[in-house]
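A protein chain is absent from this complex, but the other protein chains hold their places.
Chains: A and B, in written order; residue numbering restarts at 1 for each.
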Amino acid sequence: MNGNAAAAVRERYRKLEADAAARIKAIYNGPVIRVGTATCGIAAGALPVKEAFARVVEEKGLPAKIIDVGCMGHCYAEPLVIISKPGFPSLCYGYLDEDLAARLVDDFLINDDPCYEFALVALEPNDVFPTFSDFPRGVYEQKIVLEHCGFIDPGDIDHYIARGGYGALAAALGKAPAGVLDTVKESHLRGRGGAGFPAGLKWEAAVKAGPGEKYVICNADEGDPGAFMDRGILESCPHQVIEGMLLCAYAVGAERGYFYIRAEYPLAVERVRRALEQAREKGLLGGAILGSGFNCELEIFQGSGAFVCGEATALVRSMEGKMGIPATRPPRLAQSGYRGRPTVLNNVKTFAYVPPIFNRGVEWFKSIGTDDNPGTAVFSLVGKVAHTGLVEVPMGTTLRQLIFEVGEGPANGKAFKAAQIGGPSGGCLPEAALDIPIDFDSLQEAGAIMGSGGLVVLDEDDCMVAIARYFLEFTQQESCGKCTFCRLGTKHMLDILTRITEGCGEPGDLEILEELAEDVRDGSLCNLGATAPNPVLTTLRYFRDEYEAHIFEKRCPALMCKELIVYYIEPQKCSKLCNVCVGSCPTEAIYTRDDGLKAIDQEKCVKCDNCLKTCPPDYNAVIKLSPPGLLTEKEGKKA
Amino acid sequence: MSKPATIFIDGRKIDAFEGEKLLWVALRNGIYIPNLCAIRGKEHPSGSCRLCYVQVEGCSEPVTSCTLSVTDSLSVQTRSPQVDRLVKSAFELLLSHHRLGCRDCAKRKSCELLKIAKERGLKMKLTRLALLDQEAEVDDSAETFVFDRSRCVLCGRCVWICREVIKVGALGFSRRGIKRVVTTFQDVSLAQSGCIECGLCVEACPSGALYFKEGKKPAAAGQCSCRGG
Partner (left out) sequence: MPSIHVKRGVFLPLLEGEEELIRKSVSGVLQEYEAAQENLIPILLQVQEMLGYLPGPAMEQIAAALKIPAVDVYGLATFYNQFRLHPPGKHQLKVCMGTACYMVGGRIALECFERRLGIKEGETTPGREFSLERVACVGCCTMAPVVVVDEQVEGKVTPTRVDGILLSFEKPAAPGAEAAGQKGEDAS
């Protein structure tokens, strides 16, 4: 591109940006209520909250605008809103309900009382209320991928453009594609899909594959149970991913790209579709992007529910209308991928890193994280942790910091037991391993993997054998069934684990399990199979005593495995005055004894846990016993 | 596949062509490597049975020979402790989902599972694994042959023949994971499917899953094109 053309592209972008900035500024001239309506927010009841705001604002005839935003990552406090009113810092409120919504309109928007008692945090530095950086989480967090998530309207492209969005694309279009590729290579950006393969090298391979048709695919087939980073990003800031894909397409010479989004994410599909339409309207997508010679069309391909399609070759096959079954490699996708053409396939997060790298420079990016793992790591922090949510910390942060500082440790004062990281392909790390830094290589060494970023915190109530079994059941159900090891090996491993959790484990089971796990790891065709044994191998490595308790003592130390526990009501704690458990029992297994206290008919009990949950905290009379044999002891004492 | 290459299999010097898959070179030269799913003429090897592992010199992990492209002076061993471990394990896994009882099996004389067991000194019974449940279904609706799924090893040869050679497409894979089966549209019987009873799938089948009914073997059965050397 010659200098004039490059200048024309820049000029055209400058105008887009100026228009967008003016429009957004006008919106924020008055009060604005931003409601987090990503899937998690909606599940927590964000829509009725939004309606309540709308209703009250209309009733009172206020000029306030109500805007949908995505997920800002503090999912534990959903539904969340941000209220911006000129003259005040923007304030974020959590745990909203309709009453609080009405009250905030009355007190804050009408009467200038921001109700600090309900506010969680202020967005901008101010003299009255703490901001994110005043909390431990804010100290550790550094947002690149999630920078705009939860703050902008994903359904209105101007919000993104007003924050400089698509500026990286406009600048790149003025350079040669090779220069764009060089920047990504120099940044040492590693793919965030799980394996951490350098993105620049992948792109370069597609360039080297020669001229002709090429494709860029964004892998949003986020199938790991317990992981929702990609959903969060697509629902909250789809344009950043689109811009990253366009930069990639420009660098490798592709004119067509696809979002491969799993069907379980209808809202993500909807928001990406809308984002693509708006980008097209603004001339940022399609023919002659920003008036340059670069054409690129992006489309959505909806997956149809198969975990294995997260594997690159399986994903491409499913796009070709076939079963999502991994193929032998070579050839690699960069040589022969979709439609037999060179294809670059990267994860949602990988693409989302690209625009900030261009905007702020390679050196800035490399200054975050560690030498071999520059940048940040995005996790969905879930499970038994106080502050669940989407978090983004620099690579090299330790797991301990992530779980205990950012996540504020296990919820309800329970003792931490393990961190399950990397989903079904990852592993369970014990307390002792928490000081390892989070990066691709260290986690692999510890037996887990970074995976795409699911982190589930497990506490003392979680049985590690049951966890291993859960993941094995998952991979076994999701195995495509093509290769011998994965199809049959995981089935046998699952059968053994099931036996152990049901109290039917035998001496020798652990040895067979271990052998099989190693064979499946070494012999499987694709990475799904090769990593499927990780949950078993890590739990065997770090929590072998729990397996042994199940096998030799028929005891579940975490009191979780149904066949190895019984529910029991302690007479000395139970009260004659309370009948809650009796009503809660779905099978009428709880009866009132002659003395007015309650007891459980073990024959009828289905171990649904209802009575234990409903027994008032004043009594806490319902307990679990393992092994079930303890019951005779207890009942003997009573008699 | 034009440039000649000299390679070494178990120390034996062998002439081959670059780009050929090692499995076929070995078999052509009378060196047996266990295999079930390999199909000659299929562009991309399926690599699903995981039996054809070999040890490449300078490479710590065994690799499947059906996917290994020959390069000049490549040197491989068909056996190594690691290879043997994987082959033994894969074989036992396959047996754990295969109805044994060779005495009654129509294919006992040409069974490739028996051949693998013989070549590698493996047992035709389960030592560490339990037999997986299988509700056996025998489809004898076709006039000339029987389809006994309980002996199917999912190698995919019949499926390939049915669509790529005969271009009928009556057989296909369905479902996934442990439930993956070779089947017909909506699991109808072969007689109700589009099967033309050419019999090539029966000849291609390495196990007792597909076999001709007594006296129904076609006299002029075609040469099975997926296996020819």
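The definition used in the following text is that a contact is a pair of C-beta atoms (placed from the backbone, for glycine too) under 8 Å apart; a residue touches a chain by one contact, two chains touch by 3 or more.
Every value quoted in this text rests on a predicted model; they were computed, and no experiment measured them.
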{"item": "Of B:43, B:104 or B:135, the residue in touch with the unshown chain", "value": "B:135"}
{"item": "Contact partner of the left-out chain, one of A:266, A:330, A:596 or A:629", "value": "A:266"}
{"item": "Omitted-chain contact residue, chosen from A:139, A:415 or A:606", "value": "A:606"}
{"item": "Touch with the omitted chain, as defined above, among A:166, A:307 or A:365", "value": "A:307"}
{"item": "In chain A, positions touching the absent partner", "value": "39-40, 42-45, 47-48, 75-76, 78, 97-98, 222-228, 231-232, 263-266, 301-302, 304-307, 318-324, 339, 380, 382-384, 388-389, 420, 423, 454, 456, 458, 462, 467, 470-471, 474, 478, 480, 584, 586, 606, 608-610, 613"}
{"item": "Where the unshown chain meets chain B, residue by residue", "value": "134-139, 149, 163, 168-176, 179, 181, 183-188, 193-194"}
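Methods note: only the chains that are shown with their structure count from here on.
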{"item": "Chain centre separation (chain A, chain B; CA means) in Å", "value": "41"}
{"item": "In the complex with chain A, residue positions of chain B that touch it", "value": "44-51, 53, 61-62, 64, 66-67, 69, 82, 85-86, 89-90, 93-94, 96-97, 128-130, 132, 154, 173, 175-180"}
{"item": "Chain A residues within the chain B interface of the complex", "value": "306, 308, 323, 327-330, 476-485, 487-489, 491-492, 495, 512, 515-516, 519, 522-525"}
